[in-house]
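What follows is a single structure, and I will ask about it in a moment.
And now, chain A:
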Amino acid sequence: MGADKDLLSSSLSQDYAYGFSSEIETETLAAGLDESVVRLISEKKGEPPWLLAWRLDAYAKWLDMEEPRWAKLSFPPIDYQKMIYYASPKQKKGPKSLDEVDPALLETFNKLGIPLREQEALSGVAMDVVLDSSSVATTFKKTLSDLGIIFCSFGEAVQTHPELVRKYLGRVVPSSDNYFAALNSAVFSDGSFCYIPKGVRCPMELSTYFRINAMNTGQFERTLIVAEDETYVSYLEGCTAPRRDENQLHAAVVEIYAARDAEVKYSTVQNWYPGDKDGKGGIYNFVTKRGLCAGTRAKISWTQVETGSAITWKYPSCILKGDHSVGEFYSVAISNHHQQADTGTKMIHIGKDTRSRVVSKGISAGQGQNTYRGQVQILPSAAGARNFSQCDSLLLGSSCGAHTFPYIDVSNPTAVVEHEATTSKIGEEQIFYCHQRGIDTENAVALIVNGYAKEVLKQLPMEFTVEAQKLLGLSLEGSVG
Partner candidate 1 sequence: MSTSSRLARTLKSVQERKGSFSEAWTKLRKHALDQLIHHGLPSFRDEDYKYTPLHGRWEQIDPSVKAVSSVDGSSSGSFSWAIPLGLRPQEGISVDFWKGSPPQDPRWDIDFLAEYVSDPFACLNILLAEEGYFLDVEGGQRLGDPILLPSFRECGRSSIRVGAGAQVILIQAEQGQAKGFQNDFQEIICGKGSRVLYYQVQEEGSERTRVNNVFVELADRAYFQACTFSFSRGMTRNNLHVRLKNPGAEAHLHGLYLPVQKSLIDYHTHVHHLSGQTESHQLYKGILRDQAQGVFRGRIQILPHAQKTYAYQRNQTILCDPRAVMHAQPQLEIEADDVKCSHGCTTGYLDKAALFYLQARGISLPVAQQLIFSSFLRELLDIEDLRLKEYLEEKMLKTLLPSGYDS
Partner candidate 2 sequence: MLSIKDLHVSAEDKPILKGLNLSVNAGEVHAIMGPNGSGKSTMASFLAGREGYHLLRGKVQFKGKDLLSLAPEERAGEGLFLAFQYPVEIPGLGSLQFLKTALQEIRKYRAQEKLKTTEFMKIVHQHAETMGIAMEMLTRPLNEGFSGGEKKRHEIFQMAVLSPSLSILDETDSGLDIDALRTVAKGVNALRAKKNAMILITHYQRLLDYIVPDKVHILFEGQIIKSGSKLLAQELEKKGYEELIASYQKKLSDTSA
């Protein structure tokens, strides 16, 4: 605990530490979106005709759709024609090794605290980095490929494993799923692809780091994870963006396919630029994440620590189709200053004896608005299904809001669904107790918040736990006077 405390106190004095931007030569398209932009992106990526056709189909669907406004979020209209849909660091061809990567790029990653080279050598975390829209380097490829694991940028997978991409792309999140998924399907420029062959336990954490750098660009990455029978993989995702006055759009899609006895753990520490204290700037984060437990005893577990973004709209979900399959969702979401978060999950029980567990911890401070929105659906086929949901809200200060909207639909009499929710504030007596023990207010808040979120934080892989704790303290800086 002592070490944590030091970390917290050092970080509390910090501002958004990732707000720098890098002078990297990028190749960008002109702002605006029409069919030719979709074609151009596909052409630049050298994609096969079927993928272009898929994009065009998604684009056509997107044109017919309306931007969803049912979430408890308020933001000005997004001008989709003012945005740049493709920005890629200028390179001759994809780098063969890190030596070929632009030195300025490597410098950016060093600033981010992810020196790829050292990463490769020391930490044993295989990492794919997506800057703006393009994947720039994937580490540890060799070790993984010896096991038959494919872990590469999405663009590369399209070239090297088109049959796998074609088989699974859009299978869990169809392009027509929602407005932002359709947009992503039309214009996604890169992302990560991961394939775990039958019987393989991935020996290391796989990780993707997302970074928006260029101005006025939207980021539309796509992640596809396929875990075959009897596999295990733990996947991490981190993200930052420079401090800019304009709002930038991030509309990603993550699809997970888990076959029989496959287990996929997906962890996110989301720290996009949240905007300044007055609510200026920040990322609009509209993300579609969904996993399909297709086989018997498949398990998908989502863990998220959402501290950044001006707006978060995100519902990582599980479709529990295989009998005895398990879905989990652990979330900590902070909204401070003028941040708004509408996040939660969907657990769709289809198979027999399926289980799901939802633990959501919302923290609102400043003028932040935090909404939990979650659906638990038990279909008539899901005999013996079981769900437990716990949704807690913590309020700091009197100008913030916490909202809970669970949707519970049960159509099977042998299912048991339980939902509990509580709302509390940090008690004066708790703060006083800390004061009396010599802890100042900011540290006390950080300690209390970390305790409150512990059940979720402990789900994160070790490397991320410390970062997440640090972020929680940082995000709440100055929220209690």
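Here is how the candidates were picked: all candidates are chains of the complex that A comes from, given by their letters.
By our rule, a contact is a pair of C-beta atoms (placed from the backbone, for glycine too) under 8 Å apart; a residue touches a chain by one contact, two chains touch by 3 or more; residues count from 1.
Keep in mind that what you see is a predicted model, and the values were worked out from it rather than measured.
**Q** Which numbered chain among 1 or 2 touches chain A in this complex, counting any copy?
**A** So the candidate in touch with chain A would be 1.
**Q** Show me the residue ranges of chain A that touch candidate 1 in the complex, using the header's touch definition.
**A** Result: residues 70, 72, 378, 380, 393, 395-425 of chain A touch candidate 1.
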